[in-house]
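A single protein chain has been removed from this complex, and every other one stays in its place.
Letters A, B and C mark the chains as written, and numbering starts fresh at 1 in each.
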Amino acid sequence: MTGDRVMGESIMGPTVEIVLFVFMIGLAFYIASLRSLFAAAMLFGIFSLLSAGALTMMDAVDVAFTEAAVGAGISTVLILGALGLTTSVETRPIHHRFTAKLVVTATGLMLAYGTLDMPAYGDPDAPINKHVAPHYLYDSETEIGIPNVVTSVLASYRGYDTYGETTVVLTAAVGAILLLGGGVARRRRETGSSE
Amino acid sequence: MNDFSVHLPILQVVIPLLAAPFCFILRKEAVVSVFTVLVGFACFAISMDLLAQVIDGDVLVYELGDWARPWGIEYRIDILNALLLVVVSSMAAVVFIAGPGQARRAIPEGRGYLFYSAALLTLTGLLGVTITGDVFNVFVFLEISSLSSYILIALGRSRRALMAAFSYLIMGTIGATFLLIGIGLMYQMTGTLNMVDMTERLRDAEQTRTIFVALAFVVVGISVKLAVFPLHQWLPNAYSFSPPLVSAFLASTATKVAYYLLIRFCLGLFGLTLVFEVVEIDVLLLPLSVMAMFVGSIAAIYQRDFKRLLAYSSIAQVGYMTLGLSLASEAGVAAGLIHVFNHALMKGALFLVAACVTWRMGGTRLDAMKGLGRRMPVTMAAMVVGGLALVGVPGTVGFVSKWALVSAALEKDAYLLGFLVMASSLLALVYVWKLVEIVYFQEPETGIERREPPLRLLVPTWILAGASIYFGVFSDFAVDVASRAAAQIFAAGM
Amino acid sequence: MMQLVAHWNYFAVIILMMVGLYIAISRGNLVKKVMGMNIFQTSVILLYVSMGKVSGGTAPILIEGRDDIIYSNPVPHVLMLTAIVVGVASTALGLALVVRIRESYGTVEEDEIVALDRAEDEREFSGEAG
Partner (left out) sequence: MDAEATIVSTALILPLFGALGVVALGRWPNLRDSWTIAIGLATFGSVARLVGPVMEGARPALVQPDWMPGLGLGFEVEPLGLLFGLVASGLWVLTSLYGFGYMRGHGEKNQTRFFACFALAIAAALGIAFSGDLITLFLFYELLTFSTYPLVTHAGTEQAVRAGRLYLGILVSTSVLFLLFAVLWTSVIAETLHFTPGGILEGQIEGKQAGLLLMFFAYGIGKAALMPFHRWLPAAMVAPTPVSALLHAVAVVKAGVFSVLKIAIYIFGIDFLASGGFSNVLMIVAAITILAASIHALSLDNLKARLAYSTISQLSYIVLGAALATSASMMGAGLHILMHALGKITLFFVAGAIYVVAHKTEVSQLDGLGRRMPFTFGAFCVASFSIIGLPPLGGAWSKWFLIQGAFDAGEPWMVVVFMASSLLSIGYLMPIVARGFFRPLPDGEEEGLDEAPLLMLLPLCTTALACFVIFFYANDVYRLLAPIVGLDGGS
């Protein structure tokens, strides 16, 4: 049957994924240590692209596409734009705060502890794959009629979340106009009212 | 008629949601501000109707897009949500009355309508979080409310508002992401996102370490929003530098919704056994609540700014709420919920007083408030009422809260705890009295001419101050609804 | 050890999360904080999608007339599409705030801003005494 294909993936998939993850971790650490914000922003874009790759490997093509467009694209452009309006070098020395390390370590350890009872990665019998998802996979075609299940769920079953998501975008737009819009008027007001 | 009332649950959220972009069309600030008030009262009316429908124990279910549980998202209203819906929408309606003219101070000409739009979005988010029966939907609407509240906070007059909003944004996003991780783990172990469905399935998966961790992440995530000590650092700046009306609105709604979430997740989803017997979050939550009560109140005593003082007092008051939950008893949760309602009233009133003071003095520094008792007697009387309620003087809502909370503690034989609650309310007396002395016994630096703020500020202030007394005397409503809500959620959490 | 093998990519995700969180809470530069927040959120996306991965599965786009194909779980994908948009919205808002902060303070370093605020406080209240 499709045995060959499955075999091939089971070896190939993890290898590529592992490489991607190793790169991502390396990039993240590098970003943390960089003082040039411009370089960090570029690396962040690459990081997002790599994560899009990893997402593809995990069969989440829609997410990967969006991540590539939004995460690697829009976010990076936004950050670069913000750098253009502010500064591109971190001027203060990097200090290592003890509490921050403590919090981060605690978070990591907690999560690692949480993985102990998790179903194994890719386990088809995990509860997540057994309850609601099969219904979407097997009945959405008749109920909705779109082959892309992600789209069906997004637009119909969980359409309300998408509506909420649109509202989030609206909110961000309102915020951006309020905070940044009318820059000239704002600056005039600020200098005028600096009592 | 019937058709219409069936759709009330969705209208509760969709009305403010649609109203927000509608502000773009209206544009004229005067029109928009009136429109917001109308929306606020419409929401309030709907929430009261919903409460009336569920008060006897029926649960109202509204399936969005007609997808049945667990395939789609549903709205699910029991007494607990309904109570919170009433609190949020009533506070919004009252605070919005004071809206007109607010925007003019913070925002460039001609963009005032955006201020109202953002306020309506916050309201949408808060109502959406409260009403929904789907855990991921909680996250989405929580982000709507959070993002819009960051915007509102950033509109404060001083530049420090920007930094306050930014810090809140970072803290808030991290908190929301923690919640998202927790939800993810819950989803992973149950395969569903619907609350009812998840509750049933969690009972089977109860003993896994993944669920413990999920609980931890959910609680920490919500605690950031709730400003539970020591995750409260964002709050003092956010409340003291934001425009006063925004502080009034957020202080009386946002933390309340976070408290609701804490109860919903701990009791409704994870269940009593897991939360209080297996993981025992009360071991941590209880001392933190007591710390919050004392640290918040003591910090409030030393503040030199009215709004900042109120902000620190809020941290202490959150301590009372979480203390109620960590008692792990029905009476304790009921006490916490009573305090949610009561604290919304009194803090709302006090922050509106701050708005009045800002209108008159341009700021809320305490040394500028000297002798204000003679210069704006009506406003300051409201401050005294709110302050006495914070202390818990009989005849005010604060007393009802304290009575309920201490009774709940004593019922659990936690005598020392009851005593500590009393002791911390004395600290409230110290800072409230400090205010009273400044306002009534110190000579103003400039003239004593009497000038009250306009009615649009004075009326909502006194609505809330009056309610702080009214519901302190006729407390049946809050006590009854809160007790029923606690009983219902407790039965579900068994 | 078996744990590590069975959950290897969860551990990778956790490490990413830790780095992102660390950048967000420990760094003084506000832009850097936003980046850290982003990395943190991205790692959560990876976490969710990992949960929905089914070994040997493929993207959940139904192919007509084939019952033998294993599909990965589409639900986490749906959720994360929403989360990505939410994430970019908060990034945009955060950066807008950073730009404004830079305009009013002249810096985007937290320490410097705190120092400026403190100086302002002292000026205000000492002016009071004098």
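As a convention for this text, a contact is a pair of C-beta atoms (placed from the backbone, for glycine too) under 8 Å apart; a residue touches a chain by one contact, two chains touch by 3 or more.
Please read these numbers as outputs of a predicted model, since none were measured by experiment.
Engineer: Which of the chains on display does the removed chain touch in the whole complex?
Structural biologist: Taking every chain of the complex into account, the missing one touches B.
Engineer: Using the definition of touch stated at the top, determine which of B:L114, B:A299, B:V479 or B:A492 touches the missing chain.
Structural biologist: Residue touching the absent chain, from the options given: B:V479.
Engineer: Which listed residue (B:V400, B:V439, B:A467 or B:A492) would be found touching the missing chain in the intact complex?
Structural biologist: Per the contact definition at the top, the residue touching the missing chain is B:V400.
Engineer: Could you tell me which of B:G392, B:P460 or B:G493 touches the chain that is not displayed?
Structural biologist: Result: among the candidates, B:G392 touches the missing chain.
Engineer: Would you indicate which residue among B:I301, B:L429, B:V459 or B:A487 is in contact with the undisplayed chain?
Structural biologist: Among B:I301, B:L429, B:V459 or B:A487, only B:L429 touches the chain that is not shown.
Engineer: Under the stated touch rule, tell me which residues of chain B contact the chain that is not displayed.
Structural biologist: Missing-chain contacts on chain B: residues 391-395, 400, 402-403, 406-407, 410-411, 415, 418-419, 422-423, 425-426, 429, 433, 437, 441, 473-476, 479-480, 483.
As a working rule, only the chains that are shown with their structure count from here on.
Engineer: Considering only which chains touch which, label the overall pattern as line, ring, star, complete or other.
Structural biologist: complete
Engineer: Measuring from the mean C-alpha position of chain A to the mean C-alpha position of chain B, what distance in angstrom results?
Structural biologist: Computed value for the inter-centroid distance: 30 Å.
Engineer: Measuring centre to centre with CA averages, how many angstrom lie between chain B and chain C?
Structural biologist: 26
Engineer: If a residue has to touch 2 or more other chains to count, which residues of chain A qualify?
Structural biologist: If we look for residues of chain A contacting two or more partner chains, we find 111, 115-116, 118, 126, 128-129, 132-133, 136, 158, 161, 164-165, 168, 171-172, 175, 179.
Engineer: Quick one: which residues in chain B touch 2 or more of the other chains?
Structural biologist: Touching at least two other chains: 136, 140, 143, 147, 150-151, 154, 181, 187-188, 193.
Engineer: In their complex, what parts of chain A are in touch with chain C?
Structural biologist: Those residues of chain A that touch chain C are 1-2, 6, 9-10, 14, 17-18, 21-22, 24-25, 28-29, 31-32, 37, 40-41, 44, 47-48, 51, 54-55, 58-63, 66-67, 70-71, 74-75, 78-79, 81-83, 85-87, 90-92, 94-97, 100-101, 103-105, 107-108, 111-112, 115-116, 118, 120-124, 126, 128-129, 132-133, 136-137, 140-141, 147-150, 153-154, 158, 161-162, 164-165, 168-169, 171-172, 175-176, 179-180, 187, 190.
Engineer: Going by the contact rule at the top, pick out the chain C residues touching chain B in the complex.
Structural biologist: Listed in rising order, the residues of chain C that touch chain B are 21, 24-25, 30, 33-34, 37, 40-41, 44, 47-48, 51, 75-76, 79, 82-83, 86, 89-90, 93-94, 97-98, 100-101, 104-105, 113, 117, 124-125, 128.
Engineer: Touching residues of chain A toward chain B in the complex: what are they?
Structural biologist: Going through chain A, the ones touching chain B are 110-111, 113-119, 126-133, 135-136, 156-161, 164-165, 167-168, 170-172, 174-175, 177-179, 181-182, 185-186, 189, 193.
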